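One protein chain is absent from this view; the other protein chains keep their places.
The letters A, B and C name the chains in turn, as written, and every chain counts its residues from 1.
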């Protein structure tokens, strides 16, 4: 399956490396990056990618290319999805599709109307720990889901420059947890209550964002979700989920660097968790791309399809409004205000 | 220190047993219970309690008695505190002081005005696991507190008859967590947002209560707390706290019955947690009473004093209103509405 | 069941306290201690023991006493068992029965011939963690036992004076593990290979003992056991067992003081284990005495009977010889040399 990659930044290179070493079904034949330079060219050569270009259009126009992997900046996602769909190419696109709800809808619709596969890069669904909890829930071992708790904390805050363009903590960081909450619950969120505080760095507050956020979610079935985010967990990249139900509880803990422990007269110590997202989710990125390859091979819907791209953005919008107006916000209110169809209508 | 006990129900007997075996400074010389019967009389004799009576007044009037332990039903707590205070006796009273805020204030004031020790029975503060987290926070290891998470789930719901008179999940069950949140944070809660659902038993909903509740707390310092309660955790009595701060995270896990594990071809299994509150908090009840004995001995303020009795009730009132009106409720609103002084004024 | 206790040292007082608080079936009516002093007398009074004496004979001669609990020094155990048996009293005796094999045999035989219950104080069999492993093995979950590993390490060495009279590490310390090995395996040991080193304190070597010991055991069924002992584990009182079999592995870990953990930028730390034997085996001593009470009540054989008293001493003798002569030693060799019947012959 000949594939073109758009964007050779950090995440783009991770995908290229993973595909080369672990996804033999995908053959990367072209790389497009507007910032193309010698380093990227060398990287491409090293990974046996025959064609490099600054123009994504060359990928869309290449009749030998079957699929595109979009790793460019968020503001280009929707456009590239639409272009790729027009060109009849299957699509893997990093999250989020867009910050604008109508634009998200448009992009998803484009792929659906073109009949191409669209997979959204919610990589955490492929993490071994989160997936194990998901499998326990889906197997029925937990029974009906009553409560979901998610903690997701970064080891250190991004730069203030980044914060300013990030869209805010709910779009930038909690978007993953919104997707995870839906994924684990197996149903949709109907209402959001968000609180935030500036506790890590006043500059984040001055930039108009919060660095500590807590959100309650109400699910269709009455279950309640609780998510917390912090921009700075000094002990590492903290990623935990818990699903409590009528028949039990499934939850996970963080991966740690090793299993060794040391006991002395003064302390009992064990290994820290990972500090870097790419170290923590190493395997998830590989599994995600293997999943995309399977979807391409079988022609069946991907594990995270286009329709999965909209609800997290709806939840982020609701959370942003809830925090601003200090009240619970229903997802239906967001849908009505934005005048966006929650589902594809042919 | 001669002490009288009022109420020989389940919790009263636990205190009597613990004092007899582990609190030599306290000498129980009288037991009052309006439901006094042969079984209670035999229990008293077995524990070498010389005097049994149906009338609590006999304890208040006994000049040889220095302290009283109030284990009667909640609706009598305030009255007995006031009576004991008038009689100049030190007081240990089970939680909550009362459901009525003014009445709570009146009882606490009575003890303070009389200059007697008043300890409230928030036993979880004395639990080895929760106390260890508290000590880590107080030592500064966690830094400034940013987030607090508390999960508190019962193994099975109480009878519907009990639910009807319980005052609701926030007064009856989450009251402990409200106290724990203040205790861990080291500062007061200013605002509460409560959500509830009926997911365990529709009869609980018909009785006007919820069985699954989630609450967000805002603390004075901007920190955010998240509490969840369920009336039915089929896997046991689930009691966990987590404090996340600028320098680290302290948290605990449940005690389990033993440390053994078994690994077979099919599974890796370990021991369950406790299912019964008195098994889980065995040591906490002993430590609590030892703490009261130390307060009596030294004449200094108890570890959980009268003033600690009011805030959890304020929080329960705010949570109840928040859930009812589906909006965040400030503690100050409750104080104003109830016209109750948040602190003792001589 | 009226019971006399002989010996009011540390272990004697533990039994008295436990019986008073947790074993209502046993009524202690007499306490004998040759070193009787005011402190012991006060302790007896506090625990409502009516009679104190310096002479154990007064207990044996008291027709109202049904059972004796022997907590005196090891060199008196055999004699007191024999005396108690003659007097027709049921017996609980601390371990070991004696260092001399013939004397052990004689004492056990005396109890068996008199038809009285004799329980040996191998308290670890009643520990919740070890018992959980035992139950897993007995349930068949582990399948046929292939390997047993036991680590048993003291937090600090005893005084050199004690070492000199202790009988050596195999009689004094590993005797518990020899019993545990038999208990877990469910069959007898046939051969022992012991190695020792002086690594903790040269004075222990000068006193003729080792402070670090490793032993291999061969069981009747071909399974192999491995035990290690150290007189000094600076991190606490380390007590772990592991049973590996054809269908799985059961093992336990140490109890720790609490479940709290703290994660900071520098470390991930959890609670230490216990440092004091009586803190670690608190519950085991209670359960052991409750088991004895059940045996007295039902008249059936105790969970650790007289015959259980001999094999650990045989194993200690074999280990001592093995280390001395630097060769494997069969239990049969010890039996023949000592000319002692391995089982009771009426």
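Following the convention adopted for this analysis, contacts are C-beta pairs under 8 Å (C-beta built on N, C-alpha and C of every residue); 3 or more make two chains touch, one makes a residue touch a chain.
It should be emphasised that the depicted structure is a prediction, and the values quoted were computed from it without experimental measurement.
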Residue of C:216, C:256, C:321 or C:338 touching the missing chain in the full complex: C:216
Residue of C:10, C:48, C:138 or C:327 in touch with the missing chain, whole complex considered: C:327
Contact partner of the left-out chain, one of C:135, C:188, C:228 or C:333: C:228
Among A:44, A:263, A:304 or A:318, residue touching the chain not depicted: A:263
Contact footprint on chain A, counting only the chain that is left out: 17, 20-21, 128-129, 131-133, 136, 141-142, 247-255, 257-265, 271
Hidden partner chain, residues of chain B it touches: 234-236, 256, 263-265, 267-273
Chain C residues touching the omitted chain (full complex): 143-144, 146-147, 149, 151, 153, 193, 195, 197-200, 212, 214, 216, 218, 222-224, 226, 228, 230, 232-235, 238, 244, 246-249, 326-328
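By our rule, only the chains that are shown with their structure count from here on.
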Geometric centre: closest chain by C-alpha means: B
Between chain A and chain C, centroid-to-centroid distance (C-alpha), Å: 58
Chain centre separation (chain A, chain B; CA means) in Å: 42
Residue numbers of chain C (touch at least two other chains): 263-265, 271
